[in-house]
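What follows is part of the complex, with its chains left where they were.
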Amino acid sequence: MSPLDKLTAYFEKFPGVGARQAKRFAFHILTLRPEQTHDLANLINGLANSVVECSSCRRFFPAQAQGERLCSICDSTQRDRTKLLVVARDNDITAIERSGVYDGLYFVLGGTIPLLTNNDTTLRLRTPALKAVVNERLPQGLSEIIFGFAVNPDGENTTRYVESAIKELPGAEDLKMSALGRGLSTGSELEYADGETIKSALKNRS
Amino acid sequence: MSPLDKLTAYFEKFPGVGARQAKRFAFHILTLRPEQTHDLANLINGLANSVVECSSCRRFFPAQAQGERLCSICDSTQRDRTKLLVVARDNDITAIERSGVYDGLYFVLGGTIPLLTNNDTTLRLRTPALKAVVNERLPQGLSEIIFGFAVNPDGENTTRYVESAIKELPGAEDLKMSALGRGLSTGSELEYADGETIKSALKNRS
């Protein structure tokens, strides 16, 4: 395979990119100036070293001081340490922080667990690491875990799977576990809402 | 204008129909057999007489016994008469009844009130009729009004407008008024949710 084809193959694995767009990306690289391709290659090469995976919530953050292992949220004394919001990906945290309505801590599971694959241990994502975090925080006052996965079958399966994994922990009996509330989201029209959404919207009326 | 053009003009006023589709509709009429066009014309002509507007909730229902004025929901002794859910259109009631999670009564406002037009009295829809219904029901135990309008600026404006109209009624002080709960609706992903939705989803976690 030629370098052009190899590069195109890498681009095809980028999220949401098809064969034709991957090829356009490769031709786009050819239009860059040498200092730009050099810079881009360096950024890709060094990215893993420029970010640190937070040892607590597992999201990526820019590496700064030597040896720093906690992201600014996990390290903050301003956050409510009794709450832990479990999400699929880093980008979910970005959306929630932008809304400015949550002051607890997070944990990034790394994805969702597809329905019918609960027995495939390779799909447990960071469930073991989450259990360790919960285990460590329980004596420190952690009292509630909130699941923030997508409102679809895989998201619901992930909530069930992770919830029962946490329940196995000694001392988890008193832990409150909840999922983000359902209801009419912005732009929703009642006429097109499904039964589950209407039910939640009625229950959560305010 | 030819009859074909006149008919096309009527079809263009049907909800969601453009010029080209309206013309296709007219040609479709030409493909019907005479007994079909006759039947269709009779149905259109007689529709208003075949349905009755419920004197209470204002939705349309099939006319049956002579003089019947209340729809099956408003007439039922099984429904919780302390709750009144106000919606924009008949179709909203269909969606809620299909979900089977609401046992109170309804009122069809007839649409939503566009933002910035609150002073245009022609846009108040059935607000006066709603006030009359609430006034009549207050002594009979009505204790809560739920607004079920779309989650968009017009829907919210309608909620505000109708809510303050009802508050003017004597005896409305103790009436609980709420809107359907917001949150993540089925299919929603956190990453793409707006701040208002995230806020409600967090508040309504369960």
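Which chain is which? They are A and B, in the order written, and residues in each are numbered from 1.
Just so it is clear, a contact is a pair of C-beta atoms (placed from the backbone, for glycine too) under 8 Å apart; a residue touches a chain by one contact, two chains touch by 3 or more.
Values in this document were obtained by computation on a predicted structure and should not be read as measured data.
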item	value
Given 2 visible subunits, total identical subunits the whole complex contains	4
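Here is the rule we use: only the chains that are shown with their structure count from here on.
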item	value
Gap in Å, rounded to a whole number, between the CA centres of chain B and chain A	39
Touching residues (chain side chain A, partner chain B) in the complex	87-89, 91-92, 94-96, 98-102, 146, 148-152, 178-206
